[in-house]
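With one protein chain withheld, the remaining protein chains of the complex are depicted in position.
Chains here go by letter, A and B, matching the order in which they are written, and residues are numbered from 1 within each.
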Amino acid sequence: MGELRLMKGNEAMAEAAIRAGCDGYFGYPITPQSEVIEYLMAENPVERTGMVVLQAESEVASINMMYGGGGTGKKVMTSSSSPGISLMQEGLSYMAGAEIPCVVANIVRGGPGLGDIQPAQSDYFQSVKGGGHGDYRLPVLAPASVQEMSDFVPTSFDLAFKYRTPVLIVSDGLIGQMMEKVELFDQIPRMSTEEINEKYPWATNGKPVGKERRILTSLDLDPHKLEKHNFHLQDKYKTIEADEVRYELIDCDDAEYIIIAYGSSSRISQKAIQLAREEGIKVGILRPITLWPFPKKPIDELVKKGVKGFLSVEMSAGQMVEDIRLTVRERTKVEHFGRYGGVIHSPEEVLEALKTKIIGG
Amino acid sequence: MAKLRGAIVVDVEGCKGCGVCVPACPTDVILLAKEVNGKGYHFAYMENPEVCTGCTNCAVVCPDGVITVYRIKVDK
Partner (left out) sequence: MSEINIQDIIKPENQVYVKTKLMTDKALSYCPGCGHGTAHRLMMEVIEELGKENETIGVAPVGCSVLAYEFMNVDMQEAAHGRAPAVATAIKRLWPDKVVFTYQGDGDLAAIGTAETIHACNRGENIVIVFINNGIYGMTGGQMAPTTLPGMKTSTSPYGRDVKSMGNPLKMTELVAQLPGTYYVTRQAVHTPSAARKTKRAIKKAFQNQIDGKPGLSFVEVVSNCNSGWKMEPVQSNIWMEENMFPYYELGDIKVDGKLTTK
């Protein structure tokens, strides 16, 4: 059994960064996730593993530090919340184009604009549909517990380097701020220079003797070459869609209705389905763990099984529901329910929505 | 007494005829040719090679690095 602690989500993620062999964290404070950098600064991991922690002057600077550091083959991470993630979209697009790995955590808060500091799930579009300019996708992991805030960090680094892409961890202010028991994994050693150069020949950390220099860029003024590069990126995304879908089915075996929810909404919905079952309603939860690639196959299988309706529960005005509708293709009922702007829905509200929007009507 | 004699070799096709080397030369060796290279530029050449001292001024200031300089010591 690994070390057990009672921790806040944000702090568990910070501790996990150190243990995952992260080489550098470069970030900027913003509520509700400033604990990440505060924890790291207090821990002073340069003494534990040599990990660098730097407070950047902005989120714009942070994401560009990701570009520089990740481009040299180092494991780099940053975190922010919705308005700061918006600032990072330029950098994420550049990193997608130049194929540079990193991990970016978004502890989502109410918006749009400055919004508020309470939890929300209204950054789904921004996260899974690219977010910045150009044709690209980023793998997105959605933790639903403090345990997953820890576990998803090494998973994200693995995905980032396997596919040479930024990976997003999309959490929310509830998961970030709540305290739960977490089993911390053992320290993964930071990679040595030799290991980096052997595994990542594309990394720009000094031209190897007798070899060609490496260039990292997302620019190509020849449209035919740029198109070809985009073909390569699209092939990569197809592979990720085929191989990296992650989801959880809760109580779906006999379910007539399915709630689809991630993050905090999935936790709230677990209580909602408990209440529903007490009333004799057979409802289960499909919890996407990867928001992209979206778990189309299990949804499709549930449709074929004869599920009578899907309720998308998301603290938003309705974003993930569009992807559910694309997958279900009008074969059965799909509706959305969610409180937003930082308001958190209650299990009772979720149950009420299930009854009126899916079971009733 | 030794004297320095130089000569430059201009990569004719690489020269963009900017002319910055012309005033850089202390002994007025260089002019831009009346002919043009494949890109349409009037390339630099040694009009007065016998007064070239190989000082490398032209090469140092050339934006495209198309000048190679040679120099020998000549006994008078």
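Note that in this section a contact is a pair of C-beta atoms (placed from the backbone, for glycine too) under 8 Å apart; a residue touches a chain by one contact, two chains touch by 3 or more.
Bear in mind that the values here come from a model prediction, so they are computed numbers and not experimental data.
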Which one, A:32, A:45, A:91 or A:263, makes contact with the chain that was left out?
A:91
Just the residue numbers, please: which parts of subunit A touch the chain that's not shown?
23-24, 26, 52, 54, 56-58, 60-62, 64-69, 71-72, 74, 76, 90-91, 94, 98, 204-209, 213-219
Note that subunit B touches the chain not displayed via residues 5-7, 9, 14, 16-20, 22-24, 41, 46, 49, 54-72, 74, 76
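The working rule: only the chains that are shown with their structure count from here on.
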Where the CA atoms of subunit A average out and where those of subunit B average out, how many Å apart are those spots?
60
